[in-house]
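Note that one protein chain of the assembly has been removed; the remaining protein chains are unaltered in position.
Going in written order, the chains are labelled A, B, C, D and E, and every chain counts its residues from 1.
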Amino acid sequence: MNGPCYITRRAEISAGHRLFHPELSDEDNERIFRNCTWPGGHGHNYRLEVTVVGDPDPTTGMVINLKDLRRVMDERVVAKCDHRNLNEDVDFLRGIVTTTENLCRAFWQELEPAIADLPGDARLWRIRIRETRDNSVEYYGPAGARPE
Amino acid sequence: MNGPCYITRRAEISAGHRLFHPELSDEDNERIFRNCTWPGGHGHNYRLEVTVVGDPDPTTGMVINLKDLRRVMDERVVAKCDHRNLNEDVDFLRGIVTTTENLCRAFWQELEPAIADLPGDARLWRIRIRETRDNSVEYYGPAGARPE
Amino acid sequence: MNGPCYITRRAEISAGHRLFHPELSDEDNERIFRNCTWPGGHGHNYRLEVTVVGDPDPTTGMVINLKDLRRVMDERVVAKCDHRNLNEDVDFLRGIVTTTENLCRAFWQELEPAIADLPGDARLWRIRIRETRDNSVEYYGPAGARPE
Amino acid sequence: MNGPCYITRRAEISAGHRLFHPELSDEDNERIFRNCTWPGGHGHNYRLEVTVVGDPDPTTGMVINLKDLRRVMDERVVAKCDHRNLNEDVDFLRGIVTTTENLCRAFWQELEPAIADLPGDARLWRIRIRETRDNSVEYYGPAGARPE
Amino acid sequence: MNGPCYITRRAEISAGHRLFHPELSDEDNERIFRNCTWPGGHGHNYRLEVTVVGDPDPTTGMVINLKDLRRVMDERVVAKCDHRNLNEDVDFLRGIVTTTENLCRAFWQELEPAIADLPGDARLWRIRIRETRDNSVEYYGPAGARPE
Partner (left out) sequence: MNGPCYITRRAEISAGHRLFHPELSDEDNERIFRNCTWPGGHGHNYRLEVTVVGDPDPTTGMVINLKDLRRVMDERVVAKCDHRNLNEDVDFLRGIVTTTENLCRAFWQELEPAIADLPGDARLWRIRIRETRDNSVEYYGPAGARPE
């Protein structure tokens, strides 16, 4: 049987953040971001799900070695963000409003080339982040099929 | 980075219902809907997931303000269905067999125009309803890509 | 090693109900039970957890055969309540306000003697019912240790 | 049937924090609290579960009105902690190392008298807080039965 | 309203397995499959999700009768795999390295024709298997849209 498989690996990141745009007034930050902009900041247990796609290797039956994917996720994202303040401590998030949308895009940028460099032809397909139990975001990359 | 983001908001609705078609005989209702048609009715904690899609605003980093999405979901669906009998109490479900498929379609009809009216260019992408822990349905709208 | 083990078996019951006391006025029913008393009724996916306690049999290493426990739960509770209206369709709930507290007590009464009759010396220890994702009740029986 | 029932209500709190004791050296803070003391702080979606115990009212079948319990939890804990920095923004946590153990105890102190003041004889039985998906703490009050 | 609906049914399979390719040396098996190839084997509670797609019947409002789908899943997959050793006990898995990717493909092959034979025009759309709480795989069939 043929056809690609989609492999998802999950991780949890406990991080602090605050939604805030430096060029907006305090009133506008409050109007737009409401309780998410309160100055002391807050935080989440972000649930990160990284999905790669590819054809399984005919011998091993694996699209990617999950331990490689886990290592890439750890090195590129989890180790830099877990137990950190996303607004202050993470190089690749500097100057970015830390909405879940922007986190998806930034994590994509960190992970996409590293996954492409792994052995085999798997490539990044989707980033999904659950911010709270009721809110989550998915991103399929800059060339992700734009629904009509 | 470009490319759209998909934002999902979840809610829980505790409602009663019964599968029943008035033009079918009792025997046919029982044959088709089995225990779901028993006359006393039953109920579920429906888990509703509403997904919208759009490009994040370059300044705010948000596709949609989640508090707006929550308000629309509350006004259009949750307040009308939660702690209600779906067969008897909900105007927009009158005359509809309350299968999860039909609930998805009816909720789409309620939510789609209200979401289109929100500020920004987000639009409704998917309705997902989990009826029991083992059964769920997804719907992508009347123009949803029909798989070949 | 000695000491008892506590065995828990879980089941899901999709049922309809309505909180209502026939000797109260409509106003009082509404004041006390609020949206739970609305006349059309509503429903839940109740998650039932039944816990028994006993010493594992030295040969089999089992307190109870889980298939026996499952059968008792099915016969005494699940088959009578699932896809039913708890206010109207269940003999052993007649005349009872169907709060989760009362469901725990009524399920205890149905299950306790049947579990005591099973081979071995296991006995019912706890009934836990999750009504919604945020509300649940536990009951340890009429002789359950009353905390000081 | 008699015997008390235990009612649990759940809530989620997204908050920032950092483990840090001002009288310890930076080295000792780091040695003891490791990544939890990193200066930028981090955060969690704390899952709070509050359990009360009492005898159901013979007429209503309820130990407590869940809407009352929810209101007390909102006023005393959730509104003060959600989207806040637990180290800086919460009056009743001033001077406390914000471990989950200490949060349980502090929440107990806030909730216990307010629950005792509600109609009926329900009283607080347990505070449980899940900090991450793998770590949680329970507390049964200052007079909670100390296991031998 | 028109447009197809996607119906998902979930099941749990407790099975043993071991990743091992007979034509590879022990060293290569260990290098590729690491702890998953340890000779005693291990096991999982696989969570299987089967999704079918189709237009709801205008009268019944159902794409497929979920009890039919459940029966097909039980007969073709669950009864053959649950409480079995996937490497040794399952006819349709003979000679296959039991990665989750290959399980998805093999389950597709078992389920696709049986679902096509059911009344109505529903057809298999996706197989998803969660192997552990952090790892899962999805498969859309041999003709599944290959992302660009």
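In this section, contacts are C-beta pairs under 8 Å (C-beta built on N, C-alpha and C of every residue); 3 or more make two chains touch, one makes a residue touch a chain.
For clarity, every value in this text was computed on a predicted model and none was experimentally measured.
Considering the entire complex, the omitted chain makes contact with C, D, E. Considering the full assembly, E:Cys36 is the residue among E:Cys36, E:Val52, E:Ala106 or E:Val137 that touches the omitted chain.
Check E:Ala15, E:Val53 or E:Leu69 against the missing chain and you find that the one touching it is E:Ala15.
Residues touching the missing chain, restricted to chain C, are 1-11, 53, 56, 59-63, 65-67, 125, 143, 145 (touch as defined at the top).
Residues touching the missing chain, restricted to chain E, are 12, 14-17, 35-36, 38, 40-45, 82-85, 88-89, 132-133 (touch as defined at the top). By the touch criterion stated above, the residues of chain D touching the omitted chain are 19, 21, 23-24, 32-34, 96-102, 104-106, 108-109, 133-144, 146-148.
Here is the rule we use: only the chains that are shown with their structure count from here on.
Chain centres here are Cα averages; for chain B and chain D they lie 34 Å apart.
For chain E, residues touching at least two other chains, in rising order: 143.
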